[in-house]
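Removed: one protein chain of the complex. Kept in place: all other protein chains.
Chain IDs A, B and C follow the sequence of writing; residue 1 opens each chain.
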Amino acid sequence: MFPFNFEWAWDIAHVVFFGGFWYAIGILGAGMTFCILKAAYDTMKGNGASDH
Amino acid sequence: MKVDRRSFLGLGLGAVAGIAVSPVGIKLTDDSSIWTQNWPWTPVPVDGEVSYESSVCSLCPGSCGISVRKIGDRPVKIEGLAGHPINDGGACLHGIAGLQYLYDPSRVKTPLKKNGNTFEAISWEDAISLVAAKLADIRNSNAPERLAGIMDKDLGSVSALFKRFFNTFGSPNIYTLPTLESNLQATAATVHGKGQTIAFDLENADFVLSFGAGLIEGWGSPVNGFKANASRKERHAKLYQIEPRLSNTAANADKWIPVKPGTEADLALAMCAVILKKKLFDSKAVANFKGGVNKLNALLQKTYAPSKMAETTGVKSSDIDTIATLFAKAKMPVAVFGKGRGDGAQSLKELVAVHTLNCLVGNINKKGGAFVQPETAYLEFPAESMDSIATDGLTKAKAGRYAHQVFEKINAASQPVVEALFVYNANPCYTLHGADNIKKALGKIPFVVSFSSFLDETAKQADIILPIHTFVERLEDVPSCAGLAKSVVGLTKPVSPPIFDTKNPGDAIILIAKALEGDIAQSFEWDSYDDCLESVTPGIWDDLSEEGVAVISEGIPTGSVAVNVSFLADNPATVQAQGDDSLTLIPIDNMRLPSAGTAASPFAVKTVSDTILKGTDSVVEINPLTARGLEDRGYATLTTPMGTARVRVNLNEGMMPGVIGMVEGLGHDFDNKYVSNKGTNINDLIGPVIESGSGLDAAFGIKAKISKA
Amino acid sequence: MDSALIPEGAKRCSFPKFAIGIAIVGAVLLWGVYAMFLCWFKGLNQTNMNDYYGFALWIWADLAVIAVGGGAFFTGLLKYIFKVDELKNIINFAVIIGFICYSSALLILAIDIGQPLRGWFIFWHANVHSMLTEVAFCLSCYFAVLTIEFIPNILENRQVNRVPFFHHLAHNMHGVMAIFAATGAFLSFFHQGSLGGVAGVMFGRPFAVREGLLIWPWTFFLFTWSAAAFGPCFTLLVAKITETITGKKLVKDNVVHLLAKISGWMITTYIIAKIIDTIYWATVTIPSLGFKLSHFYTNNSFYGYWILITEVVLCGVVPGALLIIKSTRENPTLRLIAIVLGVIGVCLNRWVMVLQIMAVPVMSFDTWALYIPSWQEIATTILPVAYGIILIAITYRYLPVFPQEQELNSIEPATEAE
Partner (left out) sequence: MKQENNKAHKFGMVIDLDKCTGCGSCMVSCMSENNVPFKEDESNKKDSITWMRVYKITNGKSFPDTEIVYLPRPCQHCGGKGDHGHSPCVSVCPATATDYGYDTGIVSQIYTRCFGCRYCMGACPYHARYFNWWDPKWPEGMENYLSPNVSPRMRGVVEKCSFCYHRYQAARDKAYVDGRDDIEEQEYQTACTTACPAGAIVFGDLNNPAHAVHQIVKPDPHPDPRNKHIVGKSRNPNVFRLLERLGTNPKVYYLSEREWVRKAGDNYLEGEWDEIKNHHGSSSHD
């Protein structure tokens, strides 16, 4: 899972597989972080629960 | 501060988030997996220094050399001993699993005394004095012959000590259960004269004609048999196997000749007839035959001609002719007898008839043939000291020729025939035919002393149980026997300290003798069995103690051997199966189940096929042609004149039509869930059939019927 | 009493009625939970699995719920990537079903493995060559995606939405949902596929093994395709069941027809591929390993050709045809038959690809192995069903799952149920 796990090898299989995995995790993490931060910002800026 | 709902919610979420990002979760997850890797209820074997000790296995007559691997004090594995003259590294599954006997928690752990229906633990001192007191009573009533004894075999110093005890006590009533060795001796006695035994040079024979001998099913010395059989491939030696069932031996043989059960003697005689008629015999050998060769020949040609025996035996007369011819013309032929393991019920007619084939082709004491040699004698006991009760007692007649006759007599008599019984290393309540009757007889004996490591069927009937060491804990001389071409004595050594409060059986009998005082005690003056063994084996002790094995004789025996054919010439009757039903139930010997009194080990039971034992049911083998209406693996009721059993059915093309096969060695009923209460003991379903003349129980099977249950 | 939580303008049954319904299903759930704890504490000896049946009922259930849960990713893909806008009216429901299916799948896996406390080794000590590793990674990640897709719907609950932060969060998440959906589709493609790959790579099992493209056997693509094809059937089926139980129309016909049509074409193309695959396997793959087709369908008391014909023809070709033909598609009864057959078909396919593989003897002297699950296995397999019913009931009651509900039921509310 991580390069410090002893099964890890810098071969094509690991790079492709974990490349995809960390890429997906990255998108999800970044997306959620963005949403949460933006929501916090929106909350502080406006205070209405009306606009949609 | 007032905690409102919102701040409570916030605090809660904050706490959850805090814990989630803290290392607590990771730590707990990691710890829990480490816990699963070290569950306290999964044992961790203790490490220690590795050592190997050589010894000899005495679970069966095979007498194989073993190497015991130990970690510190504790034996952890039994393996075959490389270079040993009998087994050279190989080992059978029972020997390998031997430590399961050693550590078995259901062993008899201390001397036990029967109290009503249960046993109570007593000390060795109490046990010995109870036995001695009872025996003293018997002697005081001047009827020492009313002490009887049953042993598994009549070989080695422990058996000799028991016999010595009976002699000095004054009882002639000591018996052994039928073994291959006793059957070989009986055959030798009939054909060649007393005091001899027969062996087969299977390692060299180029044509082995086996009359049902399970050469790879535990016959003789099993590992040696496996080795000899395996070497056939390189030696291009042939094996023809004659028996009703495609046993492993038959399957491994070059040819399987199915024969109707119980007609092996007739088939052997038909082959003798062919050899005589075609003059294929060794004329030099036959010229020295005594007891009426011409009479025998006339009988054979008249009654046992192949054409007449084809119907009886189920073997075509042309096949009889061909096989007899092949046998006679082979360079080093040998005919082997002793169906199955060769122990248990056997007919002397059959044994002698087959052996006569050996005599006819003149292979006695020739390479690859049958060896006739004196019984192994290496023990030198000092003279017994006999008092008058003993000398008188020994003049009395034995209660029976063989053990089963004694039991019959006990069951028939209204007066006690036997006041006390010693049972050593034997389990007649399980191994003898009509096991229920044996139990009944034991119940009628007022005082039964069992020398046993396990609470087996017979020990359960005892009044006193003296727990003895297993072969891993004791010192003992183990002479080879059972048809082995070479004669060696091995030394079983105590590779493990006693696990429980047990003793060497030799020590137990010495203690009893000493407690009886007088002449008996004088005849047992050794400090211990270990001392006794050293002193009674002066010729071989050095070899035994240093090498672990002493070779008494090997190679081809020299000297001529007398052959007397009068037994056959008198045309003894062929034993018939008891009952009237159309099918015949026969026992199957299977290497993975010992047929002797000891139950299989848990490992051995685990290897048993589900076509032999399924759940707690015995599975019987039957040809699909015979099994009309029965389903494969379905339940059936098997009925013989002796009893009924619920079994499962295995439709097997390797079974002769008209025959039902049931494995021996199942159906033990004692307290060990891994090996007991599984299947049916076939000896409950078969009754003894005494062969007239020999007095042997020769029940090769019993008539039976089977129906869907 | 819980009216404050119920979406504005929506009619729901009385709370006691709802509570009783939940209690009944909850009892079944508890039965399953009991069996689950038995399996965890006493071990898998509670099941009737054995060394021939290492994969059994659970793995089938696992594959089946993931297959029918495929409606979520495929509907999401169509909605957010291909901009099929009508589908916004069913996407919430598809996501909830997906969430239920995937959480159930993960739960089943947690029960199925012999060492649940070490289950995370599949991530930590991952063997990237194993299809199951791919399954585990994509499954967990996609479950995260489903959770993310589900969250905005939860945040739209009347009370929750009043909290400004949650309101904004829901709004923002809607804004970037296409990215999440794309990631979800990517992950789904691989885990649906790798579930198919689980069987297809077993080159020791002639019944399972398939040739393929690069490292992926054909079953990889067939599984993805079939999940995309039959997943919407299941979404429609559950929507239909929900409509029946609530007695309300919840989704407009044009949405249903559209999804059914897409499903129909997917099924049809899938089944053509499946037939080609089966023929190739039967005539090229297995003969090269020494097997005849009949080996896999005869000499046992259960698996016959019937299972192949049922899966491919009755539950594949037939629903495909029914759904691509306009007249049958728009006939409610025939459409229902088609989606039911479709759901059965995909479940049967997963059954065959798990259990029949285990049953078929491979060594010439081996025998067929059949097995009957223990009650613990059955209870734990029903557990997700009970859990799903409860979750749908709760979400339906408290969340605005169906955007068209008010429009379709504005005049006169029909009889209510949970």
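Here, contacts are C-beta pairs under 8 Å (C-beta built on N, C-alpha and C of every residue); 3 or more make two chains touch, one makes a residue touch a chain.
Quick caveat: nothing in here was measured; it's all calculated off a predicted structure.
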Exercise for review: In the full assembly, spell out which visible chains the left-out chain is touching.
Suggested key: B, C
Point to revise | Contact partner of the left-out chain, one of C:F82, C:F203, C:Y305 or C:W375 | key: C:F203
Check your understanding: Among B:M386, B:V605, B:V620 or B:I682, which residue is in touch with the absent chain?
Key -> B:V605
Check your understanding: Which listed residue, C:F55, C:Y270 or C:Y396, touches the chain dropped from view?
Key -> C:F55
Review point. Of the residues listed, B:C57, B:L99, B:I389 or B:A704, which one is in contact with the missing chain?
Key: B:L99
Point to revise | For chain B, the residues touching the chain missing from this view | key: 36-37, 39, 41-48, 69, 71, 74-80, 87, 89-93, 96-97, 99-100, 102-106, 216, 222-223, 226-227, 229-230, 233, 246, 248, 251-252, 256, 258, 499, 591-592, 601-611, 613-616, 623, 625, 653-657, 673-674, 678
Exercise for review: Identify the residues of chain C touching the omitted chain, counting contacts across the whole complex.
Suggested key: 43-45, 49-55, 112-116, 118-119, 121-122, 124-127, 129-133, 136, 198, 201-206, 287-292, 295, 357-358, 362-366, 369
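Heads up, the rule we're going with is that only the chains that are shown with their structure count from here on.
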Revision key, fill the gap. Taking each chain's mean CA coordinate, chain A and chain B are separated, in whole Å, by 73
**Study point:** Multi-chain contact sites of chain B, meaning residues that touch two or more partners
**Key:** none
Check your understanding: Any idea which chain C residues touch chain B in the complex?
Key -> 115, 117-118, 120-121
Study note, to complete from the structure: So, in the complex, the side of chain C touching chain A is made of residues 123-129, 133-134, 137, 141, 144-145, 148, 161-169, 171-173, 175-176, 179-180, 183, 186-187, 190
**Study point:** List of chain B residues in touch with chain C within their complex
**Key:** 29, 32-33, 35-37
